[in-house]
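One chain of protein is taken out of this complex; the other chains stay put.
Up next is chain A:
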Amino acid sequence: MTPPDAPGAAAGPRTDRPRRLRTGTGGRRGVPLPLLLPGVLALAFLLLPLLALLVRAPWRSLPGQLTGPEVWQALQLSLVSATAATAVSVVLGVPLAWLLARTRFPGRGFVRALVTLPLVLPPVVGGVALLLALGRNGVIGRWLDSWFGITLPFTTAGVVVAEAFVAMPFLVISVEGTLRAADPRYEEAAATLGASRFTAFRRVTLPLIAPGIAAGAVLAWARALGEFGATITFAGNFPGRTQTMPLAVYLALQNDPEAAVSLSLVLLAVSITVLAGLRDRWMTPS
């Protein structure tokens, strides 16, 4: 039995760093069983359900299933609302990321922690919180209703709000990281050329961090597309209005399992497309 204190041996061949190849007992050859077995099991665990989806997909009736108006309605709503939520996240999230990365104010660390809270918060809790804030009797929703006649819950706009709430932290964290890595002296150079801080941001910083914004936006979009808990809690499940693809899948599973599988396949296809789009950024070895 290989001693269990050889994580370097397992890491060595995978990360291909010569520094690590020398550590551990097995060097390049030995992959200790206590690591190999759970590792392969994990891989199977992650891939098998997706395989099952493909195996059990009703390929023959698939065209008919997917051309139904409900599917297109849900897919369209999903794409539109996820895109709108991403747009909201970019428009509001990039400035927030800039504030976090480039300014100093008391309690900045705390604010940063708050921004990441929706990342770990159960989405259903987020939906309840949104209802209490923006619902018809909510803290802010009350005023929105009486002053502007705007009601957000159980509307398409509500879907966008719920998705943005969950997705924006991904964008903020991603963009803030890019901003921290970007050289702030370019902004100083712009200042010496007569650019105000905002002009420097718009004409120098923004183009420099554009790849980071794009990556953050894709992450946020993917998260918004799959959003379920906050959406169903805050916006409900009305076909054509608030029923996005994940909600449609869940509903279909109760009545028409075959349709649920077909809808899932569509979402899987979209996810794989997104992953392929991100390939250059995250899947190439750094």
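The criterion applied here is as follows: contacts are C-beta pairs under 8 Å (C-beta built on N, C-alpha and C of every residue); 3 or more make two chains touch, one makes a residue touch a chain; residues count from 1.
Here is the rule we use: contacts and distances are computed from a predicted model.
Engineer: What is the missing chain called in its UniProt entry, if the choices are "Cbb3-type cytochrome c oxidase subunit", "ABC transporter ATP-binding protein", "Sulfate adenylyltransferase subunit 2" or "ATP phosphoribosyltransferase regulatory subunit"?
Structural biologist: "ABC transporter ATP-binding protein"
Engineer: Specify the residue from the set A:97, A:152 or A:190 that touches the hidden chain.
Structural biologist: Result: among the candidates, A:190 touches the missing chain.
Engineer: Touch as defined at the start, partner being the missing chain; which of A:207, A:257 or A:277 qualifies?
Structural biologist: The missing chain is touched by A:207.
Engineer: Against the chain that's been left off, what residues of chain A make contact? List them.
Structural biologist: That gives, for chain A, the contact residues 183, 185-186, 188-196, 199, 203-204, 207-208.
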